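Presented below is the structure to which this report refers.
All protein chains but one are shown at their positions in the complex.
The first chain written gets the first letter, and so on, giving A and B; residue counts start at 1 in each chain.
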Amino acid sequence: MARCDSKSELTFLKDEVISHLHDESWTAEVNAKLSSIRHERVRQPVIFIGITTSSIVAGALKTKAAIEQYLDDYAIDADVICVGSHGLCSREPIVEIQLPGRTRVAFTNVTDDRVNSILDGALNGFIQPENALFQYHSDIHEPWHGIPFRHELPFFKKQNRVLLKNAGIICPDSIAEYVAHGGYRALAKSFRKYTCDDICRIVEESGLRGRGGGSYPTGIKWRKALQVATNERYLICNADESDPGGFMDRLLIESDPHRVIEGIILSSYAISANKAIVYIRDRYKMAIKRIQNAIEQAYEVGLLGYDIMGSGYSLDIEVRKGPGAYVCGEETALIKSLEGKRGMPSIKPPYPSEIGLNGKPTIINNVETLANIPEIINNGSQWFASLGTENSKGTKIFSINGQAAQTCLVEISFGTPLAVLLELAGGVKDGRTFKALHLGGPSGVSITADELDAPIDFDELPQRGIIVGSGGVQVLDDTVCMVDLVKYFMHFIRNESCGKCIPCREGSNRMYQILDNISKRPISKEGHNTLERFKGVIQLETLAEVMRDTSLCGLGQTAPKPILKALKSFREEFEEHIFDRKCRASVCRDLRTFYIDIDKCTGCTACAKKCPTQAIYGTPRSPYFIVEERCIGCGICQETCKFGAVFFK
Amino acid sequence: MNINIEVNNRTLQAHKGETILEALNRNGIRVPTLCNMADLTPTGACRLCVVEVDGRDNLVTSCSQMVEEGMRINTHSPRVVRARKTLVELLLANHPDDCLYCERNGSCELQDLAAELHIRERKVLHKSFTQKLDLSSPSIVRDPAKCILCGRCIRICDEVQSVSTFEFVNRGCNMYVGTTMSRDLNFSNCIGCGQCVLVCPTGALHERQNVAEVMDALSNPEIIPIVQIAPSISVSVATEFGLKPSKDVNGLLYTALRKIGFKYVFDTAVAADIATSEMASELIARKESGNNLPMFSSCCPAWVKFVEQWYPNYIPALSAVKSPQQVMGSLIRNYFASANGINPSKIFSVSVMPCLAKKFEAQREEMTTRGLSDVDSVISTRELVRLIKLYGVDIQGVEPQHADKPFNIRSSAGKLFGISGGSAEALARMVYFKLTSKEINDSKINEIKIVSGVKAYSFNAAGKTFTFAVVNGLKNIHSILQVLVSGEVKLDYIEVMACTGGCVNGGGQPYVDDDKFVKLRAKTIAEIDEAEGIKCAARNPVVQAIYDDFLGETGGEKSKKFLYTRYSKREVLL
Partner (left out) sequence: MSNAEKIEEILDRYSYSGPDSLIPILQDIQNELGCLNEEAIVLVGRKLNLPTSKIYGLATFYNQFKFESKGKNHICLCNGTSCRLKGAKWNMVYLEENLKLKNGQTTRNGQFSLEVVTCMGACEHGPVISINDEYYRGVDPEKLKTILNDLTQE
């Protein structure tokens, strides 16, 4: 996506806006221009289209092309602006239209085939209320009849969108829009009013804790870096987000990259670092482009580089692409990766805040943590501390997916019960039965319905055996097999383990094998090996405890969590797999036992010939039968049979 | 400063700034370790040394955790013991079951751990993946199936030897120790020093076996087996035979070898004396002309391979004289054989060396005479011990004997070749004698400081100042080479031994679990040098006799033909 800001807009920002950012003492002319950048009043129709990785998969680029084609065909003068995502992933592509004098309206699931009909109506002032999801509220414009306001929709009402304030509304490729919407005020204020010590104090008082899963108090962590006597420090923004099923950071960066940049600059200022690095997964191509673009723009208008805003403070930001390793989310492994080494964690102490990148104090913060800083500075630590609970202040972003009725990204205050997450996602898809809510990915646990009343809190949840994690949430229904899910997580851990320490490297492999054994029918000469499978499960508990006690880093220490919780909450499913050799969700295909319907079987011998374990016997032309002990559930017989005589229970 | 800690309900004294493990070891409390290496920073990889510390949720690795005042530690609580046991069981699950056939049966750290932790049940046999046996190198054999991924070989090759042949490849349970592009050792930049073999806790790395062919030769009546023993061997094997570690069993070894069946036994130190004579002439000549200085030693074949690979521009600087092993081998084949009416092709020439790179050196094509290797087979010290025990020789019950003529008398300077700095000392003595006809003494030697990790000294002889430097452990060579390039100091001779401490710490030496035994070997050699009368090769009557009888003069035609060699650049994956 080409940058949205023209040269003249950037010059305008640099020369006229930024110098008065701290007190907003602009002339009426400047204010008017900022208002027009905010699209408060438009002279011609403006069409906003959400372009993010997930909307592209839904076809947003085709939609955009269709819109541009339409405008071209009908020679209509209208602006087409790319925006980020509201977090309503299942409604994408979302197209918003703002006509002169009217409020901005949002249309959902606008695939390219629907473009013509929507534009036909909207551009001529006719909007069918049932097509539109919401409209934005405006003091000066006439609302559309029959269309709910955005802030009234239950989806938005139940949330507290502090970090996602601009997401889906502003153009992520435009620094002008970010500034016009209140951006970089915190930065300007800080350079005038606060020393780095002040900022640390404010963040400490606010109670902000790390959002990447560690939940360590941010202000206290920063202070540690300041305590080391040196003039070289680093701030690293951890945007590696390799958690399978979490896209919080990606969506934030793709929708409002300048918020993150402002957070980085403020945090670097707080710890007196002159170099910041954004470590972002190489796979997040669009997010990388957007943040690189945002950094370039910030340099151009003097918000990065030498002597920012005349403050005397200088900062350089470099973007480094993570080559792909979940373990590089761990601080010391991330640092190793930046130093050009294998990402194997080191022992702590010494902590990175004392000895980090190149031996210098290094602070690593998650994207979401950093994105909180501008609002904390803008509104004050008291304001932030008023959100949330006693020990967990502020808001948290969650990405809810899995078997949710609507995949979405939400931001809610701490203290909200977990059940709200399920509500926001619209419950389970297709009306199926809810089984569990899984929080925290491969290091997290599955929460049953009776535990959903627990409040989201960094200290409360762990007391109940639940972790908040980095924000990935999966809704599980009755089509999900818990044994298979837990096996999947252990498979992930096994592949992503760095291999340095014995408990994680060997333990995760062993645990995976035990789970695999439970969900498969291995060919065993002795026949049933139920005892072995049972012994394996007992061994799981020992291995889990040893992994937790002795692993070098968080990956190994938290790897056994899903299994232990699943064994507790879903014991019957495990027992069914072990003793009854049954998978109630029909996911563990290899557990199936096949039977031949003697009424349908013609004795053609085709299946017997194909069976890999010679489990099918009989006399030709008479019905055959399958020896249960030898059947490994592969299903080749069922595929081969032309008479539909093979079935499984 | 002393601080108090409580270990297993007992108060102990610990020093501020030391780790829990150091405090425990000093107080005689043993905690198993696997990845811990002396003198290198702990990595906390194996997790076996975990202990329980009050106030900590998880178990803590004692190798990396510093002691704190008032710390309460439990080293063998049920939780800790179960953790250690589980960790070793996990290692055993991937490990082949063939202890009885394994190289390290009886000296394997994993075996010891399994016994110590009372592991009585095989939880599962699982082969996650197997890389094939690597038999490509003449010095070292790799058996990746037995590797427990402790990382010691990688660290010693990288941090101590600066060769970096090995590195972890892949990740997680698919991780293995490999070379660049997972090639075999003969394609890699391995110099064969064998330090990795010394640190490997299991049978994953061991020496190439040559005992079988030696035994074949010994039982073949047509063959005349001849053996030479390196200087450091006799001070390194006492404990293997139940004797005091500092005992020099030189004479006993000759008896033992004769009992096994060797027709002639020789002392490599004699060849060292001859090599010293040649090197002295060579150095004096270079000093005269001012060309090709400094001269680098060439008796360490790992160092020679290192130069051929990384610093081929220094090849002309290497001494062209063969190593003592090869000098002896060549003299046996080309002088001793004819002098005693023996057909050289009937000789099976064996050398006993503390070094695995010597196995490589013996089969270099420059080290042959008319198509026959000068040294047919090299066995390491460990192999020698096995051979002696296999043939049922009771070292404690035999009388010491002398080596056979003509290679039976050596100067103590020849013995010094076994320790770092020894060959330089021998050369200094010879050069001084050649130029002044007098013997040098300590007062004439001035120590100088150039860079850390390098010993250097100078002395004057006949109006010329000679500056010698001594390097051991290849990581120390780079700084001295930089000094050479910058021209800050003028050096005449640099002795380089690849192994830290010299040949007494060679890759083929018996395994020890404490550094002090290696230091004791070096000390014994130094004491021999102190005590003996013939301190310079020039004073060795045997050396003079061989020159009179066969070689003629140092640097002469015969010397050049039989005792000199050449080197060439090697293209390997650096």
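Methods note: a contact is a pair of C-beta atoms (placed from the backbone, for glycine too) under 8 Å apart; a residue touches a chain by one contact, two chains touch by 3 or more.
Just so it is clear, the model here is predicted, and its values are computed rather than measured.
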- Option touching the unshown chain, where B:168, B:391 or B:564 are the choices: B:168
- Which of these, A:243, A:411, A:457 or A:549, touches the one chain of the complex that we don't see? A:243
- Query: In the full complex, which of A:100, A:129, A:323 or A:620 touches the chain missing from this view?
  - Reply: A:323
- Message: If the hidden chain were put back, which residues of subunit A would touch it?
- Response: 53-54, 56-58, 89-90, 92, 242-247, 250-251, 282-284, 320-321, 323-326, 337-343, 358, 399, 401-403, 406-407, 438, 441, 472, 474, 476, 480, 485, 488-489, 492, 498
- Query: What subunit B residues would touch the chain not displayed?
  - Reply: 158, 163-171, 178-182, 188-189, 573-574
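The criterion applied here is as follows: only the chains that are shown with their structure count from here on.
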- Message: On a C-alpha centroid basis, what's the spacing between subunit A and subunit B, in Å?
- Response: 55
- Which residues of subunit A touch subunit B in the complex? 325, 342, 344, 346-347, 349, 494-503, 505-510, 513, 539, 542-543, 546, 548-552, 557
- Residue ranges of subunit B touching subunit A (in the complex, touch as defined): 42-48, 50, 58-59, 61, 64, 66, 79, 82-83, 86-87, 90-91, 93-94, 123-124, 126, 128, 149, 151, 168, 170-175
